[in-house]
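The block underneath contains the structure these notes are about, expressed in structure tokens.
The full complex has more chains than appear here; those shown keep their coordinates.
Chains here go by letter, A and B, matching the order in which they are written, and residues are numbered from 1 within each.
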Amino acid sequence: MLEALGHSAPEDLFSHLPADLLLNRPLDMPDGQSEYEIIDYFQARAAEGAADYASFLGAGSYSHFRPVVIDSLVTRGEFLTSYTPYQAEISQGVLTAIFEFQTMVAQLTGMDVANASMYDGSTATPEAAMMAMRITRRDKLLVAGSLHPEYNAVLDTYLRHLGSPRQQVAYQPETGQLDLEDLESQLNGQTAALIIQSPNFFGIIEQIDEIAERVHRHGALLIVMFTESVALGITKPPAAADIVAGELQSFAHPPSFGGPSCGVLATKRKYIRQMPGRLAGETVDEDGRRAFCLTLSTREQHIRRAKATSNICTNQALVALMATIYMTIFGKQGLRELAEQNIAKARYLEGALRGRGARIEFTGPYFNEFVVRPAVGTAAEVNRRALENKVVGGFELTGALDGAMLVCATEMNRREEMDRFAESFSGGAA
Amino acid sequence: MIKKVRPHQTQNEPLIFERSSAGKKGYQLPPLDVPAVNAAEALGDDNVRAEIPHFPEVSEVDVIRHYTRLSTWNYAIDLGMYPLGSCTMKYNPRVNEHVARLEGLAWAHPYQPEQLSQGALRVQHDLETYLSEITGMDAVTLQPAAGAHGEMTGILMIRAYLESQGDVRKTVLIPDSAHGTNPATAAMAGYEVKEVRSNEKGMIDFAALEAVVDETTAALMVTNPNTVGIFEEDIAKIADLLHSRGAQLYMDGANMNALVGWARPGDFGVDVMHLNLHKTFSTPHGGGGPGAGPVAVKSHLVPHLPVPRVVKQGDAYKSIEESETSIGRVRAFYGNFGVLIRALAYILAHGGNGLKNATADAVLNANYIRKGLEDVYDLPYSSPAMHEVVFSDSKQTKNGIKTGDIAKRLIDYGFHPYTVSFPMIVHGALMIEPTETESLQELDLFIDAMRSVADEAENDPDLVKTAPHSTRTSRVNETLAARNPVVKWDPPTSE
């Protein structure tokens, strides 16, 4: 081939580059390795992990059963190795699946429309905030103090430079729910939106309807964010919200050290043209048969450039497909049962920890996570003891909640594991 | 003659909602080993939802059939060449899928104790090290979830850097050939966008640039090789110009597949750049994502890198969660870690030499296509091509045939189309990127198909305009879709 192009060496292909820009040495890297060596390397890394530990970590990344069929399907080359479905005629598979995803997310959240995915929940949240600012043409944001702290940090990174003032709304120290009085006191005609999380970072379910009513009274929008999608199988959907941002990792992907996961963004029909991200829509082909294609792309960067609703291009399509398959295989009844099992497991854990004298920090209704404070010593001490029993304990909290921890129990946590974890609460100071 | 495909049957399949039967379920949970709890009691009546309206109810075999059938309606790299320009659709090695699923990695929790996370942290540290060497930059963050996200991260670092110098600037310069994410990013980061013109060689017009860089200029975002597949030969001069006027040079590294092992942006004067691991480093596109968009920086930007930072201290790996000067977090946790695993596996498999060879093959393949087609398609720029080649449809428009028509007709020949109508500086662009993983056989079939379509455009234009003719779905009406968007299934209204 080289010869066909009149070249004698690969170097000729780069000879038009300024000579001083060419790298005149080999890359300083090991030689190429065989498949076997690569597997070996990663197996060694995997063995440095916590595979044989029970774990009570949640806090935005959850461990749930993962039906085997998900990977059987998403590893089909037709899904795994296809690009964004710009050419609808040979991408109907992906397009149909996205359309189903959008529908299920809408059904689950009580919204009218959902997009084809965002990077994750933490980036979907500032996108929702910017969307609310575009819609309301206001720039002040209220943010619940019970938001996931990393989400709050991401919000900060995204919004700091846009000159939009952000204020925190406190949570009630007793219930762990948003403090409605504090909310009232901060809401005003400049408020673009209030951002809350439900279940919130402490696992507590927020009073969405009451909050919405107050927010709307001031012409502001309510953005409800969630990190634990399993809750939506049993809890009332945030239908009173204007925008729902969230994370479907629980439905789609093992924790994988935090990514990839699957951000979602859903809203009311009337706001569709202000949404970021891709949308699949229904249409027909030349022969009048139902077909799907990407639509409303005039919102997107490749058409609208600097005026686009977002810069997002590549999203989390394959993880969204995993979530779609998960939602399908569990289905209407299965998601409910799953949520009920999570409630039951968490209640058992609560009982076991109370049995060791631990105090549950908040009284508000919680789903599968709650904040607990050991009777003696700190969360860090408890966790240290737990590790010795092959248990990864809860997420250690700081600030006002210093010494307490956020624990999570899902359908995967066995009773025996919970009993084992509870034991760590009654040891002396480590 | 169409050599590459023949029609065969594909199963029809309704939407999953239309397949549902009340009471069906595809998954069984193990029995509870703790007492059941009444949800309404636990959460309060008000907090419990009614059943999810119209949610699917199907069996496991329904699920397998449904998504298997759907999958057969897709084109994919595993089926053949996917010459989407700017997308670097290369083969995705299967071992990468295997290692990303190893239990100790796939099930690692981002908050598990550091001593149990050494493997996950080392994977990141090793990948950062290799990417620094490949780009010639001083440090890398792996947080960003995709290229556009990397752009934002990079531009925010530039902002933080300039601000730390007490130098608040307000515009970002972007060539007219740039990808849409560049201006969209600059706007999201709070900058005004100014476009810079390309010259007749398809490169940034240095004089035009010189005229526009001033003390309000925060940065220039340049793609190199640029979106017409041409190396910006003035790149070093451009860097000097910017630096001399207090601005920074951002490089969109989407086209790094043309450079790896041969030339390094760090050696051109680039201050910050992103990579698309889902392009250059072969992580699968998965119908649109997930990807990863690491950002590489020169040392002056290191203080501004987002947190967390993975560092090695002695033999141990640590994650630094806080930094005063950092731009903060751009995403919760550690980025798309599973994607990082795949990219590292790709790099390990190739090694330095293998990466360099792959680059040469990618450039070779693009030039082979250029040579095979330049007599039948208009080549707007005669500058040497790198990893992709851009034609225009100007020879075909006389019969009313546009790049989009040629693309649709190419489908009938068994290929995924090239990138259509981008970059915008080429009117009616056909942007073709074969990548290194295509064989000579497949390239020849492609050239043959493209020549045949050119011939049809001449002799049977209607055939081209109404294509595709061999797909289960004929040309899809995109206008109708946008007119009254239906983006969600609703149950048929009962009569």
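Here is the rule we go by: contacts are C-beta pairs under 8 Å (C-beta built on N, C-alpha and C of every residue); 3 or more make two chains touch, one makes a residue touch a chain.
Predicted model only: the values in this text are computed from it and were never measured.
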item	value
Whole-complex copy numbers (one chain of each kind is displayed here)	A x2, B x2
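FYI, only the chains that are shown with their structure count from here on.
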item	value
Centroid spacing, where centroids are CA-atom means, of subunit A and subunit B in whole angstrom	21
